Every structure is written in C-alpha cells, then in structure tokens.
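Apart from one protein chain that is not included, each protein chain of the complex appears where it belongs.
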Amino acid sequence: MISLLWLIPALPLAGFLVLALFGGRFTRQQVAWVGCGSVGTAAFTTALVGWEFFQGFPDHESYHQTLWNWIDTSGLTVGVSWYLDALSLLMVAVITGIGFLIHLYSAEYMAGDEGYARFFAYMNLFVAAMLTLVLADNLLLLYLGWEGVGLCSYLLIGFWYREPEYGTAAQKAFIVTRIGDTAFAIGLFILFTQLKSLSIQQVQSLATEAWPVGSNLATIVAVLFLIGAVGKSAQLPLQVWLPDAMAGPTPVSALIHAATMVTAGVYLIARMHHLFALAPLVQEVIAVIGLATLLLAATSALVQQDIKRVLAYSTMSQIGYMFLALGVGAWSAALFHFLTHSCFKALLFLAAGSVIKSLHHEQNIFWMGGLRRHLPWTFWTFLIGAAAMSGIPLITSGFYSKDWILWSVWSSPLSHRWIWYGALLGAMLTGLYSFRLIFRVFFGEVRTQPTGEPGLAMRVPLVVLAFLALTVGFLEMPHTLGNVTLFSQYLSHALPTMELLPGMDESSETREQLAVTVSALLGIGLAAILFLPGSNFSRRGADLSTGRPLVTLLQSGWGFDRLYDRACVRPWFLLTRNPGELLDRGYEWLTVGAESCHRWMSHTQTGHVRWYAATVVVGTLVLLGLFAM
Amino acid sequence: MLSTPALVLAMMLFSLGLVGLLSRRNILYMLLSLEIMLNAASLAFIAGGARWGQVDGEIMFLFILTLAAAEVSVALGIVLQLSYRFHTLDVDAFSEMKG
Amino acid sequence: MILWLLILIPILAAPLAWMGQQWSRNAPRWIAIGTLSVDCLLTLLLLSQDHSVQTSGHGSWLVESHSSWIPRWGISLHLGLDGLSVILILLTAFIGLIAIVASWTEIQSRVGFFHCNVLLALGGVIGVFLAIDLFLFFFFWELMLVPMYLLIAIWGHAHRRSASFKFFLFTQAGSLLLLVAIIALALLHQHTTGRPSFDYADLMELTVTHGMAWWLMLAFLIGFVVKLGAPPFHSWLPDTYTEAPTGASIILAGILAKTGAYGLLRFTIPLFPGVMSEFAPIVMGFGAVGILYGAVLACCQTDIKRLVAYSSISHMGFFLLGAFAGTELALQGAVMQLVAHGLSIGALFMMAGALQERFQTRDMRQMGGLWGMTPRLATMALFFACASLGLPGLANFIGEFLVLFGSYSAQPVLTILASLGMVMAAIYSLGMMQRTFFGQQREIRIASDLSNAAFGTLLLIAVLQIWLGLYPKTVLITTKPVMNMLVQPVVASPNLTHQPSESVSFSTIFTSQVSAP
Partner (left out) sequence: METLFYIAAAVTVLATLRVITHVHAVHALLYLVVALIALALIFYLLGAQFAAALEIIIYGGAIMVLFIFVVMLLGPLAVEQERTWLTPGTWVGPGILALVLLGEVGYLIAVGDHLPVTVSEARQKGVSIALYGPYIIGVELASMLLLPGLIGAYHLGRRVSKESR
C-alpha cells in the first residue's frame, strides 16, 4: 500500500494533464469532478499511505521509493525518487487535505468564471508540484517542485490576465522569488561540488561529517538556502511580493499564499536542519528575520483597507513566527504552527472569499460592515479563524502552537530575551488586527448589501476547517495544560527536539503562558475599544487608516516597495530602456569608415574612358619611374 | 643590327598611339590608337626576337594578333551598341560607370 | 556509405524540390519533409545501433567512411560519426522539419527555390557534423552559408538586405580565419612529417609549438564563436535572426549556431589542449558575460523576434561556459544545452512567426491580451517561455544546471555570475508573455488560432522538451564517451590541478565577508 506513494503527486499531475489537454471540451461539472477528484484521490491515497506508514512506525522511520534515474552522468546521480518520513507525511497530509477542501470550495467559488478549466488545471499542477517539493528525496527534485510551485503561483496570480496590474503582480512574485531560487541554486552548486551528492539525507550526513559547526562552507550554503527560503516564504527582505499576490482568485490565496506554498521555506529549513545546525550564526539570523518580519507585517496589517491584504500581511507575520521557531531550534514547534496556521489561515481566506463573493467582489473593509446577521455561517467560521489566529486561550489551536513557539523562544539556548519580548508584542498585534477585521466587517451598519450565504460546496470546507482550527491544537498541549505530546513525539523521528535552557521549570512556563494569554487578550480588547462600532474611538471616526505619514508608511508595508523601486527597478528600466546596443556601435563605425572611404574613392570613378586611360598611363609611368630608380 | 632602331621606332609608335588614345574623343579613333599601340608592342617583341635570334618574339606577336582580333571584334560591337543607344561616338558623353 | 547517404539525400533532393514547384505548390514542401524524415529515420537507425559499437571506442568512430580525394595534399573524403554528431544530426533533421512546417503558410513566392535552399543548407550542416577531414569540413562549412544567405536575402523581412550582408560578412570573416588556420595546420603537418594532411586523426597527433598553437587556437576559436553568436562577435545575430523568414530563423538559431558549438567541441578543444586549458577561463568569462549581456538586451527589446534572438545569445553563453569548464559534467550539460536550446528556440521563433503572420507586426507594444483570442498559441508560448527561463523538468533546465554544476568547481565566480542570468531569463520571458498574451487587447482584431499542423508540431516539441527534461539519459548516454574523451587531455594538463585551491580561496574571500559583521 505504501508503494502507492508515487500516486500522490502523480494523481494531481494527471488531473492537470487531462484538464490542460481536454479541459476545453468538458462541461463545468466534469471539470470540477476531475479537478477536485484528482486531489481528493490524492488525499485518500495519502490516508492509505499514512495508515501503512503508521503501522510500521516507529521501526521504519522512513520510506524510500525511486521511480527512475533522472540524471545519471559524470558523477551527478539524481533520481526521481520520493522520501517519506514523519515530516513529509505531515506536509503531504496538509497539502492534499486542505488542498482538497479548497478545490471543493473553488468548484463553487469560480463557477461563473470563463477560465474554469484553466483554473483547475493550474491548481492541480500546483498541488502536484508542491507534493513533489515535499516528497523529494534529493535537492534537485525538490528544486523542481520549488520552481514548479513558483510557476503555478505566477499563473494563478495572473489568472485574470486582462488586468495589467495583476500581470505585474504575478511577474513581481515570480521574479522576486526567483532571486531567492537562484541563491538556492548556487547553494546547490556549492553543496554538490563539495560533497558530490544531492540526496537530502546523504548530504546532511556528509556535511555533518565534513564540516565542523560554524565552518565557512556550512555557513555559506546555509545562507544561500536561507535566501531561497526567505524568497519563497515572503520574509524580509524578499517579502514584497506577497501582498500584491492577492490579485489572484481568493481560493488561490488560501491554498498557495497562505496554507502551503509560502511555507515551503519553513519546510526547506526544517528538512535541512542538520545543515542549519552546523551554522548557528545563520540560525540566529533566521530568528531575527522571523521576528522582524512578524512585527513589520503585523504593523502593516493594522492599517490595510483591503481584506485580503490584511490577511496577506497576517500570513507573513505568522510565517515570521515559524521562522522564529526555526531560528531558535524549535523545529517541531515551527511545524506545529505550520499545521494550525494552514487550517486557520485557509479558513480565514475562504471565509473572506465568501464575504467578497457575496459583496460582488468588494474587498475594501470600509465598504463592509454588519454582515454578522446576513452571513451567519461566514461570520462564525471567520470568527473561529480570527480567534485561532490571535490565540484565544484553551479553545483554539492557534493558542497552543503560538504558545509553544513563545515558550521555545523563552527557553531556548539559541534565543535572546528581547526576541521574546518582540514576539510577545507580535501576539498582541495579532489580536488587534484580527479583531479589527471582525469588527469592521461583521459589526456595525450594513454598507454594501450582501447577496446571501454561499452554497454547500463552499460551506462544507468552511465548517471542516473551522472544526480543525479549533481542534488541531489538542495534538500538542503544554506540560502545564494537559501535557499531550502526540505531535512532538511523532515529529521527533524526523526532527530533533529542542533542549531547554537550564532552570526552565513549570512555574516559569506558567508565567510565560500567562504573559502570552494576556497579550493576546489585550490585543483583542484594544481592538474592541478602537474598532467596535459604538465605541468612543470608533464613533469619532478615528481609524488608523487616515492619511498620517506613519499610517501611509505602514500601509505601504514600511516602504519596501518604494525602496526597491528606487534601488533596483528604476535603474533596471533605465538600463533596459534603449533597445540598441553599444557593441553594435563599434561595428557601425567600421561600416561608416568603409563608407566614407568608398565615397572618397568613388570620386575617381568618373565613368569617362579617357580618364581611366590617362590614369593607367600615369600609373604605368610612376611604376616605371620606381623601377628606374 | 636593326634591333635598336626598331625598338626606338616601337617606342615612337607606342607614344603616338598613346597620344591618340588620350587626345581623341571619338571612340573609333581611340580604337585605332589602340591598334597602333598593339602593333608597337608587337614590333618590340619581334625586334627582341631578332636581336637574340629567338622565336619567342614571333610567338608573342601571334598571341597579340589573336588578342587584337578578339578585342576588335568585341570593341566594335560595343561601338555599334553605343552608337545605337547614344547616337554619338563621343566617349566623354558616356559616363554610365560613374561611381 | 550510410554517412554519405545522410549528406547526399538532402543535397540531391534540393534540385528536385526546386523542380517540384511546377507540379504543385506543396510538392516542394512534401519533398523536403520526406527527405528530412528519411534522414531522421536513418539517424535513428544509427542511434539504435549505437550502444553495441560504443564500447569499442575510445576516440574511434562508430561509423566511418574513408576514401581518398586529393592525395597529393593529404585531402580525403573522410566522414566519421560519434555520439556527439549523431545527436546533432538528429537535431538538424528534426529542426529542419520544424522549419518547413513553420514556413508552410509564410512562404508563398518561389516555394521551390526556398525549399531547395533549405535542403542544401541542411545537407551542408550534416556534412559539417560528419566531416573529419578538415578540408572537407571547410567545404561543407561554406556550402551551408550560401543557401542561408539566399534564404535571408530573398525571403527576409523589411531590412533583409543589410541583415543578410551583415550575416555574410561576419560569418565569412570567421570562415576566413578558420581557413587560414586549417591550411596552417596542414602545412605544419608537412613541416614535421613531410607530407601535408588535413585529416583529423593526423592533426590530433601533431605537436605544435606553444606560440603557434596559441594563434591557431585563437583562429579556430573566433571562427567558431562567430557562428555561435557570443559577444563580442554576435553583432550580426539579432539583425539576422530578426530579418530572416521564420523558417530560416529557426534553422539559423536551431542548427547553424550548433555548427559553431560543434566546431568548438570537435576541433578547438581537442586540437589545442594545452593552450586551451590556459585560455579556457577567458572563454568562460566571455560565456558568462554573454549570458548576462544577452539577457539584459533581451529585456530591452520590443520586437519579439529580437527578444528571442538575444535570449539565444544568453543561452549560448551557457554552452560556452560549460564547454570550456573542463569537467565532463559541464560538457554533458553543454551538449544538452545545445539540444534543448535548439528545440526551444525553434518553437519560439515558430510562434513569433505565427504572431507576425497574424498581426503584420513584431512589435510587442502593439500586441497584448491575445490569450483570449488565440489560446493554443498562448499556451504553447507560455510553455516555451518557461522552457527558456529554465524551468525544472524541461530540457533547458538540465542543460543549464549541468553546466553550472560542472563549471562551479572550475570557476565559482563566473558560475555565480552566470546564475544571475536565470533571474533575467525570468524577467524577459515573463515580460514577453505579459506584453503579448496578457493584459488588455489593443484593438479588436480577428485572428485565427494555430493550425492543427502547427499546434501538433509545437506539441511534439513540447513533449520532447519534457521527455529530455525528465529523462535526459537519452542524450547524455550517447554523448558520454565523446565528452569523456574530451576531458582526458584537459585533466591531464597541469593547469587544472591547482583549481581546487582556487575554489578554496574563493570561499575564504566569501566567508571573510560573511563573518565580518
């Protein structure tokens, strides 16, 4: 049964091929069946494979399957081969499971769109590529998936191709991530040159043997991989593409730009943790990047007007938490947050999509309001998502995962205390911006009349995800609360557990948890004061969205776009303004010289026979004279 | 022997032909001058042959003769064409080859 | 004998295609297609026999044909086929087929003469790939030029005259250098052994003094690089590729550039191993510069064919980088790059031609939003734009990455520079898609989508791209012995022994920067 592993990426790929080749001839229903069916079957296969995997677990920690030799020449041997362990199984489960729900949702959400088959083809291709990424046994195959998801992201952001801005956003996303990818590729070159292998497991064991901790090569490779991860996961300084990527259809944002693709960077770092462990300096950098991104994105999310942009910044912020966890060595915590985040962020996006659809594609939250009564299903699911994101204690999954991360930051030997304070501030901001959204969209008076609740195909995923967003957290509960360690035990077979600083006991953990709880609730309370319709501030119309300089700065995501525009984009356009080329000029001078010579010489060609004869005579005389001398 | 005066004569004839070639504007006269120059050259060859008692001079004369025959036949054809097309034989009137 | 058949079939069919014009308009096209298919099949036959013979040969040819021609000057009719040539001949025949399909509707005047020229040029190219007597090689080298010149000069676009002149002058200047060097080699052979010889095997054993080898190598290098179109000898390339008719552009970019590459691999590198290893870093530098230079200029263009032409310069830079890296991996990548680039550029030019035929313009500023109108064309364009930007899973990726993997150990800095080309490739490829197929439609123009034949051909190329991208063994296993042989002398030379230290020194520079903060 586990040998069916190859089917998991193959099924969506087959779905893509079918839709790409024959999609034009299918009816919408058939398209939806193929599109959802392929991912659904993949999810089912994952369940089968996972079941079998657990049967042998933990005696057989990993499963290996080679389909064929991809490249086998001159020392470079790379197979199309899959590697299944606890980490990749978790990823696969999330991708196929949530992917299937989102496909189901899209079947209704996209129903009116002319590119229905194209949409599902791209989505299926994306799932296939993402599965390749997480199942790859070697780095080159991982790179294939890595670029593949980038391409699908590009295609789906620019899905509505008639809008030029969408196309620009798509291009921006691809190019910015491609910068990261190139660094990643250079990392691969170095790795291969030094270790003569690209297999993930082999490379890491070789690296551990060959390079001492903190060695230069390890640091360089880790930095290059980090740049790749940063590009894909929209972290500082390559984060600029993600807010613009919201140009794509909302299910795309849910699947690609929230739940799965953007966490590829997290996966990469977790997958290569042996390598990163060799470069503590880089780990520290990861933590700092994570912290900086989470604060930057959280503050930006506070002032956005577009509902999807708020969610986009919140995604960046939450991935910042994951990076933070990775940076302090809390690998499992990062992946736990990945799991919960996938659930609640997909839920939030899908619920937002439902709002947008019912408001005729209105995305500005200032034109929304009072939807609580009109869209109860959407409201409650959105509320659950927001609660999970802000980490409302005990009942939501977000609390458990975020708490784990903060506890790790507090107790890790790799961390600093100021990082923890920063993260705590982030938790407060998360509550603030999440509930700003809730209060703006669902409370107060109705500004745009909604059409009504979505249908079943959209409602089912919402409910399932809401359920998951509440319950997934119970897989792992801290010592002080229930002490469930299912998740960390499971992942401990693939990822090392973090060691604690000495002197970290239950009492300090309780104190730490209390701080987290308080900060989250503080954020929500602040949101209620500031934004709940009827509150003092809100009645005075004071939102953070009016044009004060600081707000403008925050709205533009701390002005990174403008900075890059000045520093890179404009010089680039200046460079590429002129289609002519300099080298050609050089050759042109050659022709100009030849031509002027020709013009001068052609004066001698009078066309008169007698002139020619005379010149012949003169020439002969000159020659004779020369001979005579 | 007569070779030296013959060479002087050849030079004189050649110069006369050259003067004719350069001074006359009628293409027909230019051709005639050309013939004179060719003859002067043949004379020089034959004088040379006579001086050294070699047959090569006469052979060269034969070649010059064939050359002259071919040249004249083509040149006269051209002269005819020119007269048909331009209705003049003034070479200064033709400058189609002007660069 | 079968080798001569490969060359003679297209050359003899050429006048037939010309005459075929009298019978029907499409007769020349079908004759050309038939001819090239036969060549294709013959080559496949040779390829399938390959593996048994391959074990025999270190440096020997899989199939060889030798008969004397002008023994007085050591010139013979000597043809030889090895793994490299068989792949390139297969590519030639296949690209030739693409070119003919691509010009099916475009060429309407003097159809017979067009196909006559195409077949002659292809015959010459196959001859180039097979000849291992340098004189014979040069003969074929010149044979392919003249029909190419005619193709551009007669059926080209608006500025065809200057473009064809430029093409002819540049390539002819290159050929002249080549000729001088070839004759010099033959005379040197006479000097040492007392009899002149143009034969490859004889010349391989010739020992040339260092200074002489230096000059000869330069001549061989420039002569071939001109054809490849690497800066600074690329000036003819954008003009020619742009102004040539679609079919000729495909042949120029898909095949003719490969003859230069083949020459480098077959002659320049093995004939002067000692000098080459000294000079290789400089050539690799030119390759890396070419990658970036071509990519930047591709980003500047508004003319779609010019854009593709500059992208070709960029891709051929990868070839140069790989071919001179001196590692087998890089060489394998370089060959893969040749094949992949031939396929992708052929398809791109075919689509550029289709666009021009439909809209009477190549200016991308006047296009836009064509996806809705011509979905087939747009899908294929997207596919090949992805191939061109090196998307993994397609053949170009294999070529580029093998080159980069292979050359990193030789020249880390250049390899990193070259990698930046991947970002730029994304910029120009996606920019092309954005400006032509996405966005708002400029004016309402009715244009038909791709015809079934054209779509089928493009689909076939796409399938080949994917096949080679996922199973590159097909090519790599055939060329491996040849590349292995190429590497031997280079490795033996003392120059490469200190290369690991070079990479170490690089990494120390790099780390000192990292650890500074």
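List of remarks:
For reference, chains read A, B and C in written order, and residue numbers begin at 1 within each chain.
Just so we're on the same page, contacts are C-beta pairs under 8 Å (C-beta built on N, C-alpha and C of every residue); 3 or more make two chains touch, one makes a residue touch a chain.
The structure displayed is predicted, hence computed values, not measured ones.
Although it is not drawn, the missing chain touches B when the whole complex is taken into account.
Residue-level contact of chain B with the missing chain is found at 2-3, 5-6, 9, 12-13, 16-17, 19-20, 23-24, 26, 28-29, 31-33, 35-36, 39, 42-43, 46-47, 49-50, 55-59, 61-63, 65-74, 76-81, 83-85, 87-89.
Note that in this section only the chains that are shown with their structure count from here on.
Note on chain placement: the centre of chain A and the centre of chain B lie 92 Å apart, centres being C-alpha means.
With centres set at the average Cα position, the gap from chain A to chain C is 37 Å. Mean C-alpha position of chain B lies 58 Å from that of chain C. Chain B has no residue in contact with two or more other chains. Across the assembly, chain C contributes no residue that touches 2 or more other chains. In the complex of the two chains, the chain A residues touching chain C come out as 20, 24, 68-76, 80, 140, 143-144, 146-148, 151, 154-155, 158, 161-164, 167-168, 170-171, 174-175, 178-179, 181-182, 185-186, 188-190, 192-193, 216-217, 219-220, 223, 281, 572, 575-579, 581, 583-584, 586-587. Touching chain A in their complex are the following residues of chain C: 231-232, 234-235, 296-297, 299-303, 306, 327-329, 332, 369, 371-372, 375, 379, 382, 386, 391-393, 397-398, 401-402, 404-406, 408-409, 412, 415-416, 419-420, 422-423, 426-427, 430-431, 434, 437-441, 470-473, 476-477, 480, 483-484, 503, 507-508, 510-511, 514-515. For chain B in complex with chain A, the touching residues are 18, 21-22, 25, 27, 30, 91-92, 94-99.
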